[in-house]
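Heads up, one of the protein chains got dropped from this complex, but the rest are sitting where they should.
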Amino acid sequence: MTTVTSADLAAPAPVPRARRLLGRVGLVLAPWLLILLAWYAVRASGLVSPALVPAPHAVLAKFLELARGRLAADMWMSTQRVFLGVALGVSLAVPVGFCLGWYRGLRGLIDPVINFFRALPPIALIPLVIVYFGIGETAKTVILFYASFFAGVIVMYEGIAQISPIFIKVARTLGATDLEIFGKVIVPLTIPHILTAVRVALGVAWATLVASELIAAQQGLGALIQDASAFFQLDTIYVGIICIGFIALAMDLALRAATRRLVAWQDRIA
Amino acid sequence: MTTVTSADLAAPAPVPRARRLLGRVGLVLAPWLLILLAWYAVRASGLVSPALVPAPHAVLAKFLELARGRLAADMWMSTQRVFLGVALGVSLAVPVGFCLGWYRGLRGLIDPVINFFRALPPIALIPLVIVYFGIGETAKTVILFYASFFAGVIVMYEGIAQISPIFIKVARTLGATDLEIFGKVIVPLTIPHILTAVRVALGVAWATLVASELIAAQQGLGALIQDASAFFQLDTIYVGIICIGFIALAMDLALRAATRRLVAWQDRIA
Amino acid sequence: MSLVAPHPDPAEAATAPARIRFEHVSVDFPTARGPMRVLDDVSFDIRNGEFVSIIGPSGCGKTTLMNIVGGFVQPTQGRVLLDGKPVVGPGPDRGVIFQEYGVFPWLTVRQNIEFGLKLSASKVPAAQREETVTRYMRLMGLSDFASHFPKHLSGGMRQRLAIARAYAVRPQFLLMDEPFGALDAQTRSAMQDLLLEVLQSEGKTVLLITHSVEEAIYLSSRIVVVTARPARIRTIIDVPFGYPRAEAVHEDPRFGELRAHIRDLVMQEYAAQARQAVRMSD
Amino acid sequence: MSLVAPHPDPAEAATAPARIRFEHVSVDFPTARGPMRVLDDVSFDIRNGEFVSIIGPSGCGKTTLMNIVGGFVQPTQGRVLLDGKPVVGPGPDRGVIFQEYGVFPWLTVRQNIEFGLKLSASKVPAAQREETVTRYMRLMGLSDFASHFPKHLSGGMRQRLAIARAYAVRPQFLLMDEPFGALDAQTRSAMQDLLLEVLQSEGKTVLLITHSVEEAIYLSSRIVVVTARPARIRTIIDVPFGYPRAEAVHEDPRFGELRAHIRDLVMQEYAAQARQAVRMSD
Partner (left out) sequence: RTKVKVGYLHTPAVDGHIWIGQQTGSFAKQGLDLEMVKFTTGLELFQAMIGGSLDVLATGAVLSNFPARGQGKAFLMNNIEYATAQLWVREDAGIKTLADLKGKQISTTTGTTAHVFLDTALRSAKVDPKDVKLVNQRMTEAVSSFISGAVPAVALWVPFDSVIKKQLPNARRLVDASAFFPQAAIMGGWAARNDFYDKNQPVIKKLIAGWAEANALITGKPDEAAEMLQKAQYQDVPLPDFKEQFKASKYYTNAEWRTRYQDGTVTKWLQQVTDFFVATGGIQNAVKASEYFDAKPFLDTVQA
């Protein structure tokens, strides 16, 4: 049913389409402009040493400079690693979350182990990963996989646990096996949770990227940031951070656009 | 209604209470023993240099040694920081998640900004944090707060968005204001999501601990791990990691025990 | 007042001010195959203290009609006026009992009923709250379940809980969507009598959606029969019994006549809808 | 067969093998104030091809009774035998229509009906699937809504969807919990006739929970009247009409008598439950 939330009711009187579009674009840009303004203000205020906060235009200049060089490759490598790590992590988190929610015995057995491991800092794990996986791509993917899996599994488990039993009951009376219940009831019903899990995992994976690229990365935004850190190149660090933010944002938007159809069945408030 | 899941139906024939308890304890311990065994096996196999993987008993010895010294203080400091960071982070994530789910206009405005910032690596933020918050406790808490908030807000937003509109409709017809809907409908209805958010945030915060204690931490498990890294003291690193894991596990268990009552109303499969 | 009278003329009825006025209301819902008309040019008035029932085949648009008055759905065309002002959203003046109950699963029975009374908009003084809740729990036969969560209630008990919650805040308007559908005949008739008592003592304007012709006749002052989807007004029938009303009207010969007449109308509508025969044989 | 006969003796009925047998079934639900008895020593048999209706006041324990046969609730005492074997869990032999429907919100109307047919346990050959789904959509008046999600259906349409889904897999047993409660009188009677046709052509054993005495008489071979909570068997009544059954039985004088008798019984039970008077005046 069409829900009328307060936001709707407070909707402004109709305005021409073009002007509305313009208005919307303006609205989307507004917070970014505000941040940019604040950034300049901080520098201008003299509250912090300008040596510690590069000017936005300096960062932009550095961006343009890097864009002509390594940046594209860095972005590509990092995006690829994050994508792979999250894809693998969530693919495993879904069935594991299901098993945890479904098999009470297994839950008692595995749950503590998961809660133990998911808190371990990726940074602290790097030595172990090097020992077992070397310093190649595998090692970096393993770290991102680790972070994504544990971020995702808890969202999945909680999502699955909250499923209303009626649907399982119905499926049983229609003859569904455990596997069919998983594939045809739990999975579709937890699609929204899977999406949440992916979104959380994406965020966590990007945030873990720098740590993962502590393992001997020649390329990647994390490597870029670290190389720059070693030489105190603040403008490059900012370029790296901002690139991470925008790629993550783009991935998030793409994810939601691609999956909007998947949750069309849900009666939700937003 | 009482749900009978496959796990119930496959329940074993009744056995004496004492033996069952024993069996359960055994079951809970089993995976840990398995991990311990695997650990010894890795060492014994000779596949990796034993220099890179300390023996469990060596780690235990180091633990006992440290326990007589700095360890208690380290654990206490870290726990405190994580607790504070998560408490603040989630406290903010709940109302922000609500606003995102509730006010469509605000969502378009703020959502991209949140998705941008939540991907930024805490490690990369350290310079900024030092600049703005110095090197005291505040700085460390800010990093953990940052990580918790952004991990929590997305879970909250998705949870709130999935609320069935019927409850909001009912509340409106009973005369609830926006604020009352938030406090009396959204919050209780999202308690399960809040718990998920807290659990995710706890995991993320612990995982971010080492990064946060890169900022001039004299005490804390992250500091312990880093100090040990500087001298390649693998056994101490392991002690630190394992302590983090177990404290996180304990916090998780405590959280769930404390809040089990809060979700008693839910008809859920687990 | 004639026994079975299609509503004469909207203009004529408008002499008494309408509390709820439907003005050429149409609703289209978007579907994959383009917009689907659900309500089509519905116009009628409900005056103060009136009890109007809506009867029509399943899926015709009754709930949609009620949702417009409730402020949950906005008409595609036309408008609904509430005391002369267009409806802009839901409000505590209009108590709604939803077809799917909407009891709050996180609150106990007592807390569900108390919910509206504890809001800032509540007109029930705090001192009286406890008494109101206790009384409604008793009236609904829920006293033994005061601290149960809805998941531990039977279907009928949930429905009674939704009724109690709506009554407790004493709204001026009651919008009820098949409120007694999950109750056994006896509980249902007790609930009907209770509703009549509430009307008598609190003076409400009621819009009731029901599938029971008897219920409509027993309770209403007017009955609106709507057509199959898209719902149009087929006819509006005045019920020739006054208030207070007693069980005895069931025995009144006019009751039987009216019932037969309405059944016939509804049957025609149903048949129109079900041109595609509901027969297994073909 | 006597017109209104309490079931003679369980031992006597047992000559034909029971397909569903309740053996001293009791159920207690844990509550804050200790266990609450909901079913109390219920024993009766349902033989092959029988259509048994359960009637009793709201909240007495009917759904619980059905849930035991369905395999969703385990009795505290006693047991339920299905073809001689104790029920250990749900299964596709027993089709269930739940009081709260349980339509799958993530599937369209078509996919909901198709769900059971696509499972590995399905006895409907793939080739026939399409035809079955289309037929049930037509029979339920849902053809125009094939690709709608349940959130866009009216209450009655959701209920019809649940019915179609259960029928489509052709279970041996049908357990129906107020399956027609949200339907208008005409749709309801069409559904009743459809059910009779299904029984005729497929030969099922049915347990129906209903609040409508007419419906129980029109459809059943036996009617079990249960007491107020805790539900005990008040009496079991044989319905004196054979199958196939036609609308005409409504006019049979025995129909009226039976209805009056059952109403009386239920009324007594209701009164017992509602010692706490449902009156506002006090």
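Residue numbering begins at 1 within each chain, and the chains themselves are lettered A, B, C and D in the order written.
Throughout what follows, contacts are C-beta pairs under 8 Å (C-beta built on N, C-alpha and C of every residue); 3 or more make two chains touch, one makes a residue touch a chain.
As the structure is a prediction and not an experimental result, all values here were calculated from the model.
Engineer: Out of A:Val90, A:Leu120, A:Ala147 or A:Leu214, which touches the unshown chain?
Structural biologist: Spelled out, the listed residue whose C-beta touches the missing chain is A:Leu214.
Engineer: Who touches the missing chain here, B:Gln80, B:Gln233 or B:Gln266?
Structural biologist: Considering all chains, including the one not shown, the answer is B:Gln233.
Engineer: Pick from B:Met75, B:Ile126 or B:Val153: which residue touches the chain that isn't shown?
Structural biologist: Checking the options B:Met75, B:Ile126 or B:Val153, the one contacting the hidden chain is B:Ile126.
Engineer: From the listed residues A:Leu52, A:Val113 or A:Ile269, report the one that touches the chain absent from this view.
Structural biologist: Counting the whole complex, the residue in contact with the absent chain is A:Leu52.
Engineer: Since one chain isn't shown, list which residues of chain B touch it in the complete complex.
Structural biologist: Per the touch rule, chain B residues meeting the hidden chain are 48-49, 51-52, 126-127, 130-131, 134-136, 214-218, 226-227, 229-233, 236.
Engineer: So which bits of chain A touch the chain we can't see?
Structural biologist: Considering the whole complex, chain A reaches the absent chain at 48-49, 51-52, 126-127, 130-131, 134-136, 214-218, 223, 226-227, 229-233.
Assume only the chains that are shown with their structure count from here on.
Engineer: Multi-chain contacts in chain B: which residues touch at least two other chains?
Structural biologist: Where chain B meets two or more other chains at a single residue, that happens at 1, 3, 6, 166, 169, 266-267.
Engineer: Can you pull out the residues of chain D that are in contact with at least two other chains?
Structural biologist: 29, 71-72, 89-90, 100, 152
Engineer: For chain B, which residues are in contact with chain A within the complex?
Structural biologist: 1, 3, 5-8, 24, 27-28, 30-32, 35, 48-49, 52-53, 100-105, 107-110, 112-113, 115-125, 127-128, 131-132, 147, 150-151, 154-155, 157-166, 168-169, 178, 192-193, 195-196, 199-200, 202-204, 206-211, 222, 225, 229, 234, 237, 240-241, 244-249, 252-253, 266-270
Engineer: In their complex, what parts of chain A are in touch with chain D?
Structural biologist: Residues 1, 166-167, 169-177, 180, 184-185, 188-189, 191, 264-267.
Engineer: Which of the residues in chain D end up touching chain C in this complex?
Structural biologist: Residues 29, 31-32, 55-59, 62-63, 99-100, 138-139, 141, 143, 147-148, 152-157, 160, 177-178, 181-188, 190, 193-194, 197-198, 201, 211-213, 263, 266-267, 270-271, 273-274, 276, 278-281 of chain D touch chain C in their complex.
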